[in-house]
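Sending over a structure as structure tokens; questions will come in a sec.
Some chains have been omitted; the remaining ones sit where they do in the full complex.
As written, the chain order gives the labels A, B, C and D, with residue 1 at the start of each chain.
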Amino acid sequence: MAPATRSALRFFGPAEGADETLPFWRREPGRRQWLLIACASLGAMFGLWWFATREGGWVPQLFLPPPREVWDAFVRLWSRPYLGSSLGEHVGASLRIVAGGWLLAGAIGLPLGIAMGWWKRVRWIAFPVFQLLRPVPPLAWIPLAILWLGIGDSARIFVVFIAAIVPWVLNSMQAVYSIDNLLVRAATTLGASDMQVLTRVVCRTALPTLVAGARIALGNAWTTLVAAELLAASAGLGYIAVNASRTLEVGILLVAMAIIGVLGALFSIGMQLLTRWVAPWAAAGAQS
Amino acid sequence: MEIRGVSKTFHARGGQTAALERCDLAVAKGEFVSVVGPSGCGKSTLMMIAAGLEAPTSGDVLVDGRPAGPAGPKRTVVFQRFALFPSETVAQNIGFGLRVAGTPRAECEQRIGELLRLMGLERFRDAFPHELSGGMQQRVAIARAMAVRPEILLMDEPFGALDAQTRTVLQEEVSRLQRELHYTVLFITHSVEEAVYLSDRVVVMSRGPGRILREIAIPRDAAWRGLDIEQAGEHAGFMQVKREIWELLRGEIVRH
Amino acid sequence: MATPVESPQRPPRPLHEATLWGACALGVLLLAWWVATAIPGLVPPRVLPSPPDVVARFGSLLAEPFSGATLVGHAAVSLQRWGLGVFGALALGLPLGIALAWLPPLRAVVTPVFELLRYIPPFAWVPIAVLWFGASTVTQALIVFIAAFPACIINTQLAVAQVDTILVRAARMLGTRSMTTLGRVVLPVAAPTVFTGVRIAFGNGWMALVGAELVVGKQGLGFLISQGQINDSAATILVGMISIGVLGVLIDAALQRLQRLALPWQPPPARPLE
Amino acid sequence: QAQGAAPVKMVAISQSNEGGFPLWLAKKLNYFANNGLDVTIKYFPNGGAALASGAAGDWQGGWIGSPPAITGWAKFGLTPVGTMMKEDRNIKLIMRKDAIKGSSPAQVLATGKIGSVPNSTWSQVLFACAKHFKVDPTKMKVVPLEPPVTRQSLRSGEVAAGTTDSSPDIDLVNDKANFEVVCDGAIAGTSVIDPWIVTKKFATENPAAAAAFVEAGFRASELIMKDREKAVAMLLDYYKDAGIDGDEKKARYTLAYRDYQTLDQALADARQGATEKALTETAQVFVAGGAYDKVPDLKGAVAAGLPILEAAKKLRK
């Protein structure tokens, strides 16, 4: 698994046992210090934003509206329908597409990936196909998706699906493939059949890595959303973003971006909590 | 169990490695046989073949006079690196072999309870492996291997990864188990002392492509049986056997 | 792996066999495509052109300019935008990643802001990037940058942070100063993971570029695809997709080779994928 | 004019469709150069992207659709300087024959799915046509689609009706067996315009150049309207330059449906309020669609452009 996917949670955790023989700039701040610095840093960012965009500031308000205006745009989105739907409906439309594509990709990609990790013939056959598929950006599929699937939800789901299937498959494959062979052998000598080894040992042991793959897939799916909603959508966060940008409603555009970002972060955190829930043994031991 | 004329050659990327050359070894019921030999001589390979986890290039493995077939619960293995299932609790690890065999729940529970008691692990029943110390993990691995009542227990340097003191404690425990339960054990180790202390017979292997160099029987009724390992180590008889094996080995150890 | 007992009679030649199977699978796919488009009425060429059509389109795009450039020209434009963005991400991401891992207080300052922004998809930045930088190469490079930067910085930071503290201690006890430790011990050890990050970053950047080109620009492979859509030419769309895919593969392969050349001391992978 | 002096550099925006023909022609025929301008044409796939780029200061003038023109005016004082082209007849409402059969266009509008670009002149025509057929526009099932996708969906039958732009959809319009054009802007009585534009900055800093730009642009339009044969020949060259698939048949056809305006027509429309009315109708569609909360001050927009238009007229004399 790519380390790029390491968590926000990890980022925020203070390291244990600060090494006192190091100078302070090399020493891990304690949890309270961390919080303090983080707040100060965020405060400074907002302060800078406000300062730069005030009347006669360095940045024209058309390019970057001041915080106050973005907040107003949020209130406006929140309180009244925009482009024919309320904010909840827009978010719901986006979630539906992403969930559809991601789950569909998982339903196919997870078993396929596991099979590819476990049976080398399956891997030999399917891996090259994914090697070819991987470097083609999901966005490049949009025109073909319309040609093939028309203008319903299915085309959008397809684009999200394409974005999600690659990590589902490849990470699941890697997860199963890299299981310590010793565990397989131990299970075999205890009398487990091939299928039992796969289901009871390999899949369970690989669970944290499998969930990590699912998380990457969800991230990819979410990333593709905005683009997918260029495509015949009549509601959705991406649809808001595109329309707001066409009408230069920068405030609304920023709010849409922020909502997309926050939801993306929530998904990531949610998937990590899921790991802890389904694989309690992995949370403390294996990773740290 | 009998290993007859077993050779093994690995085809690695670069070329071939002969790991074993015509090895013969028999382990009688209830016997504790140790194998010592220099690093890389093929001890682990021999064990894997004995367990049915690796196929010999030539030769046979027989159990009760018949070909042993693929790996299964008749010959369970305790590995150096414990190889516990990280996603299962101690009790689940121990019961694994029983569950996959479809043993009724009640019987499983009872056997697990028995083994937990035997190994002094009752308090850690629901702990995950990563929450245990190395010594305890290896105890779980031994219990897991014993749970399915194998005909022969194969142990590949089970104490190699433990620190000296934990090792001593476990050595004494295995010795006690053996005296009480009369398991058939094939035991691989680097430590001559350990081999002498635990075994009925010590097999010394040569380096290079491993061959059986010598077998040294150790009487069941030796004076130091039943003592703890430190005390046993000071017995003259013990020391003599140890020295004998050591001399054999020393010739085989390549410096570097 | 499925059967732990391997037959001794057949020495494994995994690479050879694997290639054969893979080639077969791809061949079957290609054949299926061809057959599907060859049977009249099954799949209209408007929806899926036949392989020869695509090859022909390839040829014509290579030979004649389309919207002011041949296929090679479009690819060059895309590569240029990509290169700009990706190297920007490297130039900023690598030093910053190292600094974040080496100087924990700095990490406390940067992380919250970074976390706040990193979950916004690169594509969502396109409108605002156009607003800020116009419809220029800078905008597209910025999108590439946004896509590539997180992978760069996160992996670099993790790579440096994950370096066994015992190595740092070993260096310190030999009398090394902090910066020397960083340069001589930590960075070489972190390099493979950093490389992984760079590879991911390059890939992400390449993916995002197409998105940026779909929306703005008059040249580039992404433009080729969107213009193919406007012109109702599925063959053009496919040529664009295939070119993007092939270039993506080439970029990654080149990087992997570079990694092997640059880090000769790396131990071979414990279990290479076969 | 400023003969001998260094030409004024400017970047003009366009889109790669027939709307951009006059601008391209004016450059090709050196009208700009003769007016002391050095014009670079920059193409955008849609008005939205062009606008954002304009806010960033990428360009000084060009032409644009009326929706982005309105947004540009409201957001950064982008000035519409007279109507370049009227698209009343160009934008059509087309329906599948099998949908109309045993039914009526009104019924199709009321019950079928209709593909159209949201918040655009396409929607404007669609809503006007709905009124024309006495269908409640708020009850229509409009699927927001970009033009190429509308085309594909009409073909595949996923929508029963759709708005089209004549030239890329020439196949549909001429496919009389399967499709029928039921309405267009002219029939529905709404006016769709594409104005010439200059940025506020350019208009205030260099009003003479702005006027020169507009004058040259209109001259090209007038040529197109006057010499059809030459225009067709030139349009084929333009197709090649802009990467548009097209042949003579298409060129001829498309010129027949687009009303490029003369300077005098534009001046008259601006003075008599026709331009403002057309823009207002577009803006009302926005308000109905929820993109705008209210119609911006379009009288001001036309008024801002008028002096430049008049200056251009003066250049003619």
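FYI, contacts are C-beta pairs under 8 Å (C-beta built on N, C-alpha and C of every residue); 3 or more make two chains touch, one makes a residue touch a chain.
From a predicted model like this one, the values you see are computed outputs, not experimental measurements.
Counting every protein chain in the structure file, not just the single copies shown, gives the formula A x1, B x2, C x1, D x1.
Throughout what follows, only the chains that are shown with their structure count from here on.
Comparing the chain pairs C-D and A-D, the larger number of C-beta pairs in contact belongs to A-D.
Per-chain CA centroids place chain A at a distance of 40 Å from chain D. Annotation: 17 Å between the Cα-based centres of chain A and chain C. With touch defined as above, residues shared between interfaces to two or more other chains in chain A number as follows: 62-63, 146-147, 185, 188, 230, 242, 245, 248. Multi-chain contact residues, meaning those touching two or more other chains, occur in chain C at positions 4, 46, 127, 130-132, 226, 229.
Listed in rising order, the residues of chain A touching chain C in the complex are 2-4, 6, 8, 11-12, 15, 23-29, 33-34, 37-38, 40-42, 45, 62-63, 118-121, 123-129, 131-132, 134-144, 146-148, 177-178, 181, 184-185, 188, 194, 219, 222-227, 230, 238, 241-242, 244-245, 248, 250, 253-254, 256-258, 260-265, 268.
Interface of chain C with chain A (complex): residues 1-4, 14, 17-18, 21-26, 29, 46-48, 102-113, 115-128, 130-132, 150-151, 154-155, 158-159, 162, 178, 193, 196-197, 200, 203, 206-211, 214, 222, 225-226, 228-229, 234, 237-238, 240-241, 244-249, 252, 271, 273-274. Of all residues in chain A, only 180, 182-183, 185-193, 196, 200-201, 204-205, 207, 279-282, 284-286 touch chain B in the complex they form.
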